[in-house]
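Of the protein chains in this complex, one is absent; all others appear in place.
Note that the chains take the letters A, B, C, D and E in the order they are written out, and that residue 1 is the start of every chain.
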Amino acid sequence: MLHTLNKSPFSHTSLENCLRFIKPDDVLLLLEDGVYAATRGTSRSHLIEQALQNGHVFAMQADLKARGLTDLIDGVQLADYDKFVELLEQHSSHAWR
Amino acid sequence: MLHTLNKSPFSHTSLENCLRFIKPDDVLLLLEDGVYAATRGTSRSHLIEQALQNGHVFAMQADLKARGLTDLIDGVQLADYDKFVELLEQHSSHAWR
Amino acid sequence: MSDAKKVMITVRKPPHGSIYVHEAIEVMFIVASFGLDLSVVFIDDGVLALKTGQDTKELGIKGFMASIGAFMDFEVTKVYVDRQSLEDRNMSEADLAFIGEDETTEQPVRPTILDSSAIAALMAEQQSLMAL
Amino acid sequence: MSDAKKVMITVRKPPHGSIYVHEAIEVMFIVASFGLDLSVVFIDDGVLALKTGQDTKELGIKGFMASIGAFMDFEVTKVYVDRQSLEDRNMSEADLAFIGEDETTEQPVRPTILDSSAIAALMAEQQSLMAL
Amino acid sequence: MKFTLLILDGPYNHAASDSAYQTAQAMLRRGHDIRGVFFYHDGVYNVSNASDPPQDDRNIPQRWSALGAQNIDMVVCIAAAKRRGITNELLVPNTRISGLGQLATMIIESDRLVVFGD
Partner (left out) sequence: MKFTLLILDGPYNHAASDSAYQTAQAMLRRGHDIRGVFFYHDGVYNVSNASDPPQDDRNIPQRWSALGAQNIDMVVCIAAAKRRGITNELLVPNTRISGLGQLATMIIESDRLVVFGD
């Protein structure tokens, strides 16, 4: 499964709710405001740290750049739209909005 | 001050954020999906219980009925639109969305 | 039906503050009518859409309690609710609206409550997942 | 100016995922130009709009870093940021973009960081509050 | 008392528009003046004459139009409207498109501003 998530972890509970439904080896792709979850040292960083223990976490590079985010949690991988489509080829996806 | 809040406390952090800015004797009015915060025994009930220690909390009756909510936290008062306007007469308002 | 594509609709928004649930139900009825193998899962605030006793008259908007009661009539039969989401909202099985009647026993039927791990397993079986 | 009505604009949404911040800035510039006594407060995810180093080119959308840098030129001078919101997001004063230059010292100026109690006190003084 | 309402989200999709309308009705019932209603962000979709809701549902643009007929200034922000495709031809009667300056003026001429949005 590929889980996509586009909400800030500070204003929405989508990320913490989504984590209950991620199985080992599932992939989580952060896009739009979801990429804020990938930043280090915040009050919500533990959520992605937890997700990384189970499976892969990607963050959309264009969304990170737009938001000036460079200090990412170790293990978060960068994705562009081609990578996103590659993940979509490999998995069915659910959008956590 | 009158604070209005229209977001579910389960999906959004608006309520807990709003509480930091409520002063003693301020009024909090829950409307739309915000009225879910007024229900008893949930994982978020403590937020309104906390708000009640400082000031008045109202919940819009039409929104409660629409959502089938009857088991409210003690101290939450019911409001209709005339009461809402009465509160608006007495206070400037900020909308926590 | 076993060859039919598996499609899941997830509902995670609360009712009435927005039109999402209302329009999600319209999709359920159509998708079911096309013979797709539909599962519907209510998660997070979505479980609030199933609460008994909702009355939107005073709000001046159309509710959808009647549609929920007709789920099974419209072949929306696999209806699941996330247990944790219910507990967080102080809801129990008795708070859930009926979605139709059992064909043989004629007893009213409620959605099925599942743990999140069971829902995750169900998600993994789907060909398409629609978060509405 | 002391007779001017006190108006506060609060920004609580994050940038770029939606147009709210972009359109909020348009309102700030107009309200300030009408001689209203404007305060602007960035709270919750709104503080992320002020982060340095944002580059929306690759996203294909217009950013608003230039507008933020021109706040003081457009008479948006009372700009406040909630301290707790910064801390939750691992941001410090150095992460905040400049909003213009001090007229006398010509030094670049950052928004002013305030505790929530100070912001609440400021809110109480306003005649109108616009949550955008 | 003189009120201005600021409406930030679209009709049908979000309840903000309904809450605002009910509040406006209550203001009039209680004898207040409404200086104006200003539509911003997705709120500009509220006054489209092309809206054709189901027969048994409320007609939100018509409701706003009826409020405008009571001599209440109903203004749609031009910048927000342009990008979202709301033009003069699409407006219900008794509403108009203008600039954000109208919002500033409404605030200046009102005692209270009330904001409704998602």
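Definition applied: a residue touches a chain if its C-beta (ideal position, glycine included) is under 8 Å from a C-beta of that chain, and two chains touch if they have at least 3 such contacts.
Note that the structure is a prediction, hence the values are computed from the model and not measured.
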(message) One chain isn't displayed here. Which of the visible ones does it touch?
(response) A, C, D, E
(message) Contact with the hidden chain only, please: which subunit C residues?
(response) 5, 7, 19-20, 23, 26-27, 30-31, 33-34, 36, 127-132
(request) Over the whole complex, note the residues of subunit E touching the chain we left out. (result) 10-13, 41-42, 45, 48-54, 57, 61, 82-87, 89-90
(message) Tell me which stretches of subunit A touch the chain missing from the display.
(response) 6, 31-33, 62, 80-82, 84-86, 88-89, 92-95, 97
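Just so we're on the same page, only the chains that are shown with their structure count from here on.
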(message) So if I look at the partners of subunit B and the partners of subunit E, which chains show up in both lists?
(response) C, D
(request) Determine whether subunit A and subunit B, two copies of the same sequence, contact each other through the same residue numbers or different ones, counting it as same when over half of the numbers at the interface appear on both sides. (result) same
(request) Could you please state the distance in Å, as a whole number, between where the Cα atoms of subunit C are centred and where those of subunit D are centred? (result) 42
(request) Please work out the Cα centroid separation of subunit B and subunit D, and write it as a whole number of Å. (result) 27
(message) Touching at least two other chains at once: which residues of subunit E meet that condition?
(response) 8, 15, 22, 112-113, 115, 117-118
(message) I need the residues of subunit C touching at least two other chains; which ones are they?
(response) 12, 16-18, 44, 59, 61
(request) Determine which chains touch and list them pairwise. (result) A-B, A-C, A-D, B-C, B-D, B-E, C-E, D-E
